[in-house]
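Some notes on the structure that comes next.
Every protein chain but one is kept in place in this view of the complex.
Now for chain A:
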Amino acid sequence: MIKFLFQSFFVRWMRKLQIRRSYVASLPADIITDIFVRLPIKSVLICRCVCKHWNTLISNPNFAKLLLTYTLPAVMIRRKHSRFFHLVEYDRIEWHERRNNTLFSGVFEVLKPNSSSIKLDPKFEIPLLGTKVYAVLVCNGLFYLSCSNNGDISLVCNPITGEFIRLPKHPPILKPCECEISRGFGFHPKTNQYKVMRILIFKHDHPMVVEMLRVGSTTWINIEVDYPKNLISISRFSVYLNGALHWLGKDVDGNVSIWAFNFDTERFQSFSIPSDQGPKVGIHEFSGFFCMTYYNEPITMWIMKRYGIEESWTPILVNSDRNINSSITMFHDYIAYHDRENKEYKIFRTDCSDNIQILCLVPTLIPLKDIIIGDNVEVHNIYSLNYPKLRFY
């Protein structure tokens, strides 16, 4: 009898000891994975370094795909020409319920010119030894960076994982006169390829030169396009949406229209703008729709409810509190969109000068080699290079 009691106590005591010792080791993999997908990206990266077991789970390519389905869109902010990018994740902003929406004041601390306290983290540095990063375009969580004005150094990278691919040099610009350079970075869903474009518009009647590179290949291709001859300039950076790149184009009469390059047809198509409210305009993607903003007083935003159909331009009200679940408000120089129900937010700059650049992306951990199709694609990692100023905050 006593022996029986002793045995049962002993067994229970041993079991308790076991649990205390191997709390985490005995959690099944699918439970741990379920927990990881609910964490913000920074915490996922931290958990990757906590222990080998967690590292294996997170480094699994299927995990990255699963995480992408849970990840909320985030915003990355950088100062002009800076190599430092700040990631602002939805979970890490403190959302207050006050009506005047000062919830963004924390976000914009870092954007004040002399702010010494960097309130946003994590911060990602792309270490390219002292060069400025001139152009950054984002598509599906990847960045295209152009690090010198003549396009010698450019790369496509995933800032979260640090992987990047160097792109081949641009072909030299042969025409003698001045030209404007516009860039685009987008994704072609049919062929699953990322494409970079460069458009040169020359003064004095030289034809436009359009070059395209499929990321993963080694040569830039010249594309012959039809375009109206009175198109004299287009915006410097494209907006990617629906398998096409969009630029704002201006003709000799000063009329503004939208030029879309479709990757399927490899042709330009133009849309007219919704209304004639002045020269200061911007285009961007908003909740899956193509959006145009007029930076007047007051600011007006129009979205193209059905893509490609000009009659479907619909104005959205800024500063309207009609919907309690989502709101668009003006705050200093920014327009902020917050959807409480779907946990989405977006920030747009209203000032056209690009002192601060705002990039909207969905952070992803998917390795580049699974995304970029090509022969002999060499993937490097900024965190494994021996740069002296290598930091990841």
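Everything below uses one rule, namely that a contact is a pair of C-beta atoms (placed from the backbone, for glycine too) under 8 Å apart; a residue touches a chain by one contact, two chains touch by 3 or more; residues count from 1.
By our rule, contacts and distances are computed from a predicted model.
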Identity of the absent chain, which is to be given by its UniProt protein name, from "Alkyl transferase", "DNA repair protein RAD51 homolog 3", "Guanine nucleotide-binding protein subunit gamma" or "SKP1-like protein 11 isoform X4": "SKP1-like protein 11 isoform X4"
Contact with the hidden chain (one of A:Cys49, A:Ile221 or A:Ile309): A:Cys49
For chain A, residues in touch with the removed chain: 16, 19-21, 23-24, 27-28, 31, 34-35, 38-40, 43, 45-47, 49-53, 55, 91, 383-384, 390-393
